[in-house]
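Shown here: the complex without one of its protein chains, the others still in place.
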Amino acid sequence: MKTIKNFYFFKRIVYCAFVFLVSMSITFVVLHLMPGDFIESMMPYLAAVHPEFSETFRESFGLNRPITEQYVLYVVNILQGNWGYSFQYAAPVFDIIAEKVVWTLIILLPATVFSALAGVATGAYSGWKDGSKIDISLLNLMVFVGAVPSYWWAIMAILIFSYSLGLFPLGGIVGLDALTTGIDPLDVLHHALLPIIVLTLSSIPGTYYFMRNSMLMTLGEGYILTARAKGVRERDILRHHALKNAMLPMITIVSLQCASMITGSIFIETIFSWPGLGLLTFDALSARDLPLLEGIFLIDTLIVIIANFTADLLYSVADPRVQVGSHG
Amino acid sequence: MDRAIVFRAGLAILMLAFLAALFAPFITPYAPDEFSGPPLARPSADHLLGTNDLGQDIFSRLIYGTQATLIIGFLGAFIGVGIGTAVGIVAGYYGGRTDEVISRFIDVLMTIPTFPLLLVFSALLSPGIYVIGLMMGVIGGIHSGRVIRSQVLSLAETNYILGCRALGLSDLSIMLRHILPNALPLIIVKFVFFAQSFMLMGVGLGFLGIGDATVIDWGQMINRAYSSGAFALGLWWWIGPPGLAVTVLSIALAMIGFGLEEQLNPRIRHRNLEVAV
Partner (left out) sequence: MNTTCPEGLTVRHLQVSFRSGEETVRAVNSVDLWVKPGEKMGLIGETGCGKTVLGMAIMRLLQPDTLIDGEIIHNGVPLLEISDEKMRRMRGGKIAMILQNSVTSLNPVVTVGRQIAEAIELHRSLTGRAARDEAIRLLGEVGIPDPEKRFECYPHEFSGGMNERVMIAMALAGDPSFLIADEPTTGLDTAVKNRIIALLQDISRERSMLFITHDLAAAAQVCDRIAVMYCGEIVECGTASEVLSAPLHPYTRGLLGSLPQNGLHPIPGMSPSLISVPPGCRFCDRCERRDERCTREHPKLTEVHTGQYVRCFFHD
């Protein structure tokens, strides 16, 4: 049994590597679609100020060799952490991104957890009480909340809670006092609260909708009737039979929601001036800094791949039916 | 909330938006680029939504902005549904190898985060609203291809379709005349939801600074406000209206979409009748 499961994971890892390879291929192609000389457009300032960088760059990316060799060298470079140089910052893309990832994770991870909890709880309740007033009200509420774009929640939050009510700061990760007194974790938390809330809110409707559907489908299954026929109490049916099965597909859904939150975070971080990958994306776009944008695309892909893989792992542990070759 | 009322309300809002876009020159008090008033003026009788940093009337710009938003949304939706239908029907109908190849392809593309990819292409191409609509349509098409394929798969197995083949009808005519009409409810619902998300994305892209600067775009209006520090100054009449407008349109389309879904895909089955064996 052990070796069979190991083989299953080997297949998944190969698949993940393949997806990353496809992403790298896309960025490679885009890089070469840029007009003008590669180096000149890639780092005009660098080329002018540090000509020796130019030369080593040409060498390591093999710009004087045929295109297939360039591709191989490109992939090797990416895997080694050499993701090119940013126009704006005149620094390696990888380093810039590495610095900012942490800040994004600070709001992304709590938001994933909270929206998963809230979405699953409300969705399960809604499905369990299908057709009731509460279910219908929740459904309508979620349709409404889900139709509102994340940037609108962010705009409203900042205008109402930060500007009008003054309850929360207008942006950034710390107040100006930090310059003198140092970074206070509570202050960071205070600044992070609104972004996390907005990010969570934008993700709950999706999770709710899928959980509700999952619950409805589960409740139509034969074993729920069997449990009733055995005389199991309603709340035990919910816990041991309905939820245990309905929650399984949610593992995949939550990882998908995590992926879509990356997109949401671009807007939310920008509006709240939260210096994570999202704000970095905004700045890179404003400057048309293609290498940096490509680096962000690659890290986003990596995050999604990791989220998917984690979901697969959890699935194989949670669902006893998952066997070799099956997709969970 | 009565579903029918909600559905009609959504339709009404959408109609209003179309009318505003069509008749913009006639209903706006000022030309959108005209420096018609003092900069950063609060809303007044003269300027219903105040003015921006250049003294342009925000209300007029809002009305004109409807055009770009609707074009991106619906153009993208058409393309998305077109591609998705073509891919979905071919994959679902032929099954086997073709389906496997297409499905694997879709699977990989769906794993890749498409919005950041969209941004990469936008930085490269500096697109106008039509190209933006096109790009979103292509990406959306791939996503929807999957769902349409599932439906077509179950349709293709039915005796009805097998009968058509037995009669000697060509594959193309079966796909167009027999499968397509059956998949139509799903396609229409997808179209509405595509329009909704592409409008939101279009405004989002504008906010990120992507798009034709000569075209008035709600997203770019917010972007200008942001870059001028309007958030810190609480200039709600500049920041608010474009975001609110797209939110209202989004809600309207959601109401239309869910209303249609309820009508076209009756999922409410009486559980007892399934038991009666």
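Labels A and B are assigned to the chains in the order they are written; within every chain, residues are numbered from 1.
Keep in mind that, in the parts below, a residue touches a chain if its C-beta (ideal position, glycine included) is under 8 Å from a C-beta of that chain, and two chains touch if they have at least 3 such contacts.
Everything quoted here is computed from the prediction, not taken from an experiment.
K.L.:
Which residue from A:66, A:166 or A:231 sits in contact with the chain not drawn here?
P.N.:
If we include the chain that is not displayed, A:231 is the one touching it.
K.L.:
Thinking of the whole complex, not just what is shown, which of A:126, A:200, A:214 or A:245 touches the missing chain?
P.N.:
In the full complex, the listed residue that touches the missing chain is A:245.
K.L.:
State which residues belonging to subunit A touch the missing partner chain.
P.N.:
221-223, 225-233, 240-241, 244-245, 248, 318-321
Convention: only the chains that are shown with their structure count from here on.
K.L.:
Would you mind pulling out the distance in Å between where the CA atoms of subunit A average out and where those of subunit B do?
P.N.:
That pair's centroid distance is 22 Å.
K.L.:
Using the touch rule from the top, collect the residues of subunit A that touch subunit B in their complex.
P.N.:
These residues of subunit A touch subunit B: 18-19, 22-23, 26-27, 30, 33-34, 140, 143-144, 146-149, 151-152, 155-156, 158-159, 163-164, 170-171, 220, 259, 262-263, 266-267, 270-271, 281-282, 284-286, 288-290, 293-294, 296-297, 300-301, 304-305, 308.
K.L.:
Write out the stretch or stretches of subunit B touching subunit A in their complex.
P.N.:
Against subunit A, the touching part of subunit B is residues 1, 108, 111-113, 115-117, 119-124, 126, 196, 200, 203-204, 207-210, 222, 226, 231-232, 234, 236, 239-240, 243-244, 246-247, 250-251, 253-255, 258, 271.
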